[in-house]
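The next block holds one structure in the form of structure tokens; read it before the comments.
Note that this complex is displayed minus one protein chain, with the remaining chains in position.
Labels run A and B following the written order; every chain starts at residue 1.
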Amino acid sequence: MGHIQLNNICKSFGSTEVLKNIDLEIQDGEFLILIGPSGCGKSTLMNLIAGLEDITSGEIVIGGSDVSDKSPKDRDIAMVFQSYALYPTMSVGRNISFGLEMRKVPKAKREKIVAEVAELLQINHLLDRKPGQLSGGQRQRVAMGRALARSPKAFLFDEPLSNLDAKLRVEMRTEIKKLHQRLGTTIVYVTHDQVEAMTLADRIAVLKDGVVQQLGTPYEIYNDPVNHFVADFMGSPGMNFVECVVFNDKLIIESASKSYQLAVPCAKAIKDSGLESVLLGIRPEMLTDPKPYDDSGFVQEVCFDVEVVEPMGADTVAIGKWNDTEVQVRLSPESGEVAGEGFTLQVDTSKSIIFDPRSGNRIR
Amino acid sequence: MLNLLEKHLPKIVIAPTTVAMIVCMYGFILWTGLLSFTKSRMMPQWDFVGFEQYVRLFDNPRWHIALDNLFIFIFLFIAISLVLGLLLAIFLDQRIRNEGAIRTIYLYPMAISFIVTGTAWKWILNPGLGIEKLLRDMGFVDFEFRWLVDPDMAIYTIVIAAVWQSSGFVMAMFLAGLRGVDDNLTKAAKIDGASAIRLYWHIILPIMRPVFFSAIVILTHIAIKSFDLVQALTGGGPGYASDLPANFMYTFAFNRAQMGVGAASAMIMLFGVLAVLIPYLYSELREKKS
Partner (left out) sequence: MNLKMLSGISLGRVAIYLILIVFALLYLAPLYVMLTTSLKDIEEIRSGNLLALPNDPTFYAWIKAWSSACTGSECNGLAPFFWNSVKIVVPAVLISTVVGAFNGYVLAKWKFKGSELLFGALLFGCFIPFQVILLPMAILLAKLGLANTVSGLVLVHVIYGVAFTTLFFRNYYVGIPTELVRAAQLDGAGFLNIFRHVFLPLSTPIFVVTIIWQFTQIWNDFLFGVVYSGPGTQPITVALNNLVNTSIGGKEYNVDMAAAIIAALPTLFVYVVAGKYFVRGLTAGAVKG
């Protein structure tokens, strides 16, 4: 039912191409996240799926039927907006039932559905209020209620949590995930927050400049990014990138005025590429205080000069330099490292990835 | 079919206005423009005579008086209204008690028709029984105030009445502008030790530049269109000493059966408005883009 297929979608505003040849297939019941920096076209793509804007070329198929030329109301999808877009003059109850009213659902049935939705979202006590009298979190719930009431083929969420404060955002995130598990309806969700993407998605599509860079599970996106952009975009603190000279299948780094040779997994590919220097990508959690490990040949210890220490509670991020490039490492809070001093850092390159420094593409 | 209707409904809704606008604004302007090149008198007719009507217009001393009056009127009306409006706005912006009531008093003339304003001031400025008599009764036996019947001074009575009517509005515009000035700015200036006068002169007034522009454009626009006030206050008199172009146009087009000249004078008025409006809109648009 809620299967959405985008075939070769293009969208231009005047002479600017906002989306270029987008091909995406969203399975029935899937939670797909569209993520990317602002201006990447993710919101436009969502509007195209909703029918709020016309596609320039391509085809949109929802639930087996081509809806490319259909108006939003005939696509049977619901949307939750960033600003919630609740009708300010209507009560919460009428906000939720308005879509049913427009679709000429009888009053008795409407009331029943509103009651069910309100129960589900725990907003029964708010039904007679106006949106202006609600808190941010309550508005968020009402906006979701409005979408739920029509039991559409798919939900579209356009950065729904970005207007909430940090604590509430985490709460609502869990709430949305629970809701999806319970209803099993297809969700397309736009965000620029990579934590939201990681926690919620079945699959993530990373967009940049109107092109899908990578489509994959959160695990794939995080651990196996296809290019420098995706690797850089996902993760917080972000992946470290250090340009290194290649020597005998190994990468040379200079840390705390000493030189080290790092073994990396894709040595052969680096050799085949013939590049003299490559970009090493390594996540901060692979740079830690020394601890026991299984020797895979990719772990070694290097000296590290700490310039800045940033305690984050659960762990502590220390910043220093490799090859004159800033590197963030993730230490246990008990390690007690101090800025201006050096210590021994354990480096695990087993999950490091290598990029062509010019194109940003993976070498593998 | 229904979908198609729905899709085009916005255009259908706005179509009557579009047609009316094209015909009754731009079409009519064109029509008047064309007419000004014909020798129409009583009735429109389409013998084109080039710029003859414009030549006749500018040969007409009455038109020159109307133009001179307009320049006097525009200059004084705008200058006085701006200064008065700005001062009153600044004074009113000093956390005045009963500000609302005072504002209401300053602004009420704007709700009144120019005809009523003209009628009232015609009585107040009446040479025999108005202000002149008032001051003579107070002991200034030789006081004379006969601007209303003095061909050289009649235009100034129109300035007085127009300022009375419109300066409150200018005050309201400036007051709105002052209220829009960021509070932190005045605080910062006070911390920097700026005096009140410096604060207004160097900081607040430059910020209010757009308000000045808007006010000038609106007042110019009111001035060029002024017709009713003259009609009610002086009737253009004595003789035609206080005519403005709008009154000239009306007299020649409708009372004197000189359609061609009337049309020509109307076009000149249009160009006058455009000369003020276009630079204004241009700068507005440029500001919006940048």
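In the analysis below, a residue touches a chain if its C-beta (ideal position, glycine included) is under 8 Å from a C-beta of that chain, and two chains touch if they have at least 3 such contacts.
These figures come from a predicted structure and were not determined experimentally.
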In the whole complex, not just what's shown, which of A:2, A:99 or A:320 touches the removed chain? A:99
Check the options B:124, B:153 or B:194 and report the residue that touches the missing chain. B:124
Of the listed residues B:28, B:75 or B:201, which contacts the missing chain in the full complex? B:28
The missing chain sits against chain A at residues 47, 50-52, 71-73, 77-79, 81-83, 85-90, 98-99, 102-103, 146, 150
Missing-chain contacts on chain B, rising order, are 6, 9-11, 13-14, 16-18, 20-21, 24-29, 31-32, 35, 44, 87-88, 91-92, 94, 96, 102, 104-117, 119-124, 126, 129-131, 133-134, 137, 164, 168-169, 172-173, 176, 214, 218, 221, 224-225, 227-228, 231-232, 235, 245-246, 249-250, 253-254, 259, 262-263, 265-267, 269-270, 272-273, 277, 281, 284
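Note that in this section only the chains that are shown with their structure count from here on.
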Where the centres are mean C-alpha positions, what is the separation of chain A from chain B, in Å? 59
